[in-house]
Each structure stands twice: as structure tokens, then as C-alpha cells.
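The other protein chains are all here in position, but one chain of the complex has been omitted.
Up next, chain A:
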Amino acid sequence: MNSLTRAKASELAAAIKQGEVSAVEVAQAHLDRIAEVDGTAEAGVHAFLHVDAESALAAAAVVDQRRAEGDELGPLAGVPLALKDVIVTADMPTTAGSKILEGWRPPYDATITTRMREAGIVILGKTNLDEFAMGSSTENSAFGTTRNPWDLTRIPGGSGGGSAAALAAFEAPLAIGTDTGGSIRQPAAVTGTVGIKPTYGGVSRYGLIACASSLDQAGPCARTVLDAALLHTVIAGHDPLDSTSIAQPVPDVVGAARRGAEGDLTGLRVGVVKELGGEGYQAGVEARFNDAVALLSKLGAEVVEVSCPHFTYGLAAYYLILPSEVSSNLARFDAMRYGLRVGDDGSRSAEEVMSLTRGAGFGAEAKRRIMLGTYALSSGYYDAYYGQAQKVRTLIARDFEAAFAQVDVLVSPTTPTTAFPIGEKVDDPLAMYMNDLCTIPSNLAGNASASFPVGLADEDGLPVGLHVMAPVLADDRLYLVGAAVESAYAAQWGGTLLEQAPALEGIH
């Protein structure tokens, strides 16, 4: 494997800036790696739904050109990135993992797409996901399942399994994910990568194809904490095109990552959430989580147990609010203006074509959630379902407030289990939903949270994630903790956790 594909984003950017390597060479190395290991829906990692070598190389050439002309390059200029295929791109198709959008070319770039292009980041292609970001395994993608680079028979997490797998397979050093109930953090946990869900409103949603508008948040994915912080800085900040985006300065996440790497957490108060652990959690997951908590303590943090009594109701509330918003957000896919159109043979009414198209274009999980949401919002049921769930949401936000009055960050395992075998939970939606037990409360409350690799479970040798939760707009605390843990483990392991992943050579 080429050392360029194993390098950190920060190192690649520095090397490009100093002229040690060209951005085109870096892009080509990653395109080669993708060609080598990504394979197809049938075999290989299958992280990407679409790779655009031409546009990636052209973007890289622009960076090289700017450097030649003496332009000051940004801290990630020339670094390749894998973009979750739910973020619109004017130069590449955007499918949201759904047949209903197959082949659709958006006429515009998402705000974060624009910001990354302006920063000189080289977009390699679009990564796989569960249809409309609904799922925990990418098995709901209309275009085949992504495989976990640690074990190709297992799921890479979801919905952003493609982005996480691309990082873990060294196909890209940076990726973008979106997190509605854990879709950045859970894939990060099960692939041994770093995934950050910024504070809701911290990163623009303009151009993010909505799953559930009040929960969706795009964020950075990387192999290291500093790389994630650098990417966070590029994409975050107020966007006048997104009314829910926060008009406040972006927290100094890069500074926090650098401080954290020094390994001193003295004075930091850490709360272990009592309700997120115990029964239903895999032993190896609990063991690595407990090790990580002990490590925080060793690094100087003060660790206490904290109760968030309403977190228990988070999953139930989430599965009312999310489908309600989904049922409305996905209504626009009706064959009238773009995407799939079925049955338009001149004999059918617009209504019939809409119905046939939606029947053929949406997968089972999308349909399930549209039906749940339609029901939850219908007259006579609204108060009992949607209304009640919103009250639970308020209670969960209050739990966070009370907890953050006592501690600076909260921690839990990111997921109850490590990566499970592909196919295992496909027919059991409730078991699948349990994956998001720990991650959902932060989506409901809108606060920042992240997953960082903390080792491998003894029983299956698969990665385990530490889930860190910080208050609204205190995203920097995630990076402080994440970088401290990362540097301590790097000393112990002799590098990142991914160094221990099996090699993926020559899949064709």
C-alpha cells in the first residue's frame, strides 16, 4: 500500500504545501487504492457509489496550480475526501442511496460542498448509505451493502457506512457524514474511526437531503482527531441559506485537539451516564469502555456517575419524531420533476404515476418510516404520538442541562455491540434500532457528540467506540477529550487502532 494513502490529512496537506508531493499524485494514489479495494456491490468494500476520477484530478490540479502561483494554501488544500451521497454536488450524481433518485444530477452544490471546494479539498466521489440515511448498516441502500474493512462479512455501520469504511480501508483520509440518530458515530465506532456530530445548527444543512430536519446534522469523519477538527473548521459556521444554522463563532476545535494531544485532562469533569450501559451491552464493548473511563481518570479527569433518567425514552420518542418528519420530507419524491418515473404511459393520471413511482422507488425501511410518520401525525393521533414525543424531547434536553451543570462532558459506549454480521438484523427492525440507543439523545437535544476508537473487543477483535457528549456549542470539548484518548492509546498501541486492521489487498 502506498504510504500516501496511510498518511493523515494534516500530513498530506503539509507535504503538498511544501511541494514534497503534488495534490494530483495524492489524488491518484487514493483513486488507485479505491480501484484496488473498493470492488462492487458483489465484492470488496463497496464504500463508493460513484467515483469521479476526472473531477478529482482536475480539483487537485487546481491546488497544484495555485501553489505554483504562490497562493497561500489552506490547511486541507489538496486532501482527498469521500462525500456521503446525501450531500448534493453539481458535478456528480446524488442518490441518497435510493432508487427513486438514481441518476439525479443536482443543479447546485450544498453549502458544505462549496466550502470544501473553496478550501481546496478534493472530492473523490460519493459514498454509500442506507436509503435516505435511514438505517444502521447500509443494508438499506438500494445499491448494495458496504462491507466493514475489519471483516468483510460484517456491516460498516450506518447510515454513513460508506464514509466510515472509506476511511478504514484507506481509500480517503477524510469523509463527510450526516448524523440523524447516530449515523456518523455508530459507523465510526464499528470501523475504528473518528466521527463527530457537531452541535445542531453548527454546520449548514443547505444541500443535505433531509431525513429528519430537526435531527439531521452533517459532520466530519477522519482517522485522527486533529484531521476531523481541521475538516470541522472548513465546513462549520453560519449559513444564511439555513435558517436553523447558528450565527455564532465556530468553537476552536483545532486548538482543542492540539491541547488534548498533550494528554493532560486535569480539572475536566466527566460523567458516565448510568442509563447507557449494562444489560444488552456486549461484554467486550463494556470492557473497552471501562478501560477508556479509567484512562480518562489517569489523564487527570474527575469521573463521576450521572443519571439521565429520560434517556430511556429517547428511542421511543425518536421513532415517532423521525418518521413524522420523514413522511413529510420524502413526499417530494413524486416523479413530477426529477428522479424515477414509473407507469407514465399516457394512460395514467399524475396521482397514479406518483403512487406507482413511490411504490417502486422506495425501499422497505423508507416505506416503513413513511407509514409510521403518516400515522403519528394524523388527526386524532398527533397529540398522543408526535406531541408526546416532543415532550420527551424536552425532558431529554433537560436531563442534559442538569448533567452539564455537574460535569463538562458525558461518556458512554457509542454502540451496544461491535459490528454485526451482514444480514443478521435485516428482518428485525427493532434490534436494528437498538444500535442507536446511546447516540439518539444528542440528536433529540441538539448537543455535540462524537465517537473515538478505544480498542478491540476481546471476543471478536472488532473496534469499540467511546461516545463523548458535550453541551450545545461546546464542540471543542469533544476534541479535547478525543485527542487526549487518542494520544494515550497511540503510545500504547504504537499508532492508531486502524494499524491493527487486516490488510485489504487486491480485491477485484
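Here is the rule we use: contacts are C-beta pairs under 8 Å (C-beta built on N, C-alpha and C of every residue); 3 or more make two chains touch, one makes a residue touch a chain; residues count from 1.
The criterion applied here is as follows: contacts and distances are computed from a predicted model.
**Student:** Determine which name in "ABC transporter permease", "Lipopolysaccharide export system ATP-binding protein LptB", "2'-aminobiphenyl-2,3-diol 1,2-dioxygenase large subunit" or "Aspartyl/glutamyl-tRNA(Asn/Gln) amidotransferase subunit B" the UniProt entry assigns to the undisplayed chain of the complex.
**Tutor:** Cross-referencing UniProt, the chain left out corresponds to "Aspartyl/glutamyl-tRNA(Asn/Gln) amidotransferase subunit B".
**Student:** Which of these, A:334, A:365 or A:436, touches the one chain of the complex that we don't see?
**Tutor:** A:334
**Student:** Which residue from A:55, A:290, A:312 or A:374 sits in contact with the chain not drawn here?
**Tutor:** Among A:55, A:290, A:312 or A:374, only A:374 touches the chain that is not shown.
**Student:** Of the residues A:244, A:290 or A:500, I need the one that contacts the missing chain.
**Tutor:** A:244
**Student:** Among A:134, A:208 or A:448, which residue is in touch with the absent chain?
**Tutor:** Here the residue in touch with the unshown chain is A:208.
**Student:** For the chain that got dropped from the picture, name the residues of chain A it touches.
**Tutor:** Its contact residues with the unshown chain are 87-88, 94, 96, 101, 104, 106-108, 110, 205-210, 212-214, 240-244, 324-325, 327-328, 331-334, 336-338, 346, 350-351, 354, 374, 377-379, 382, 386.
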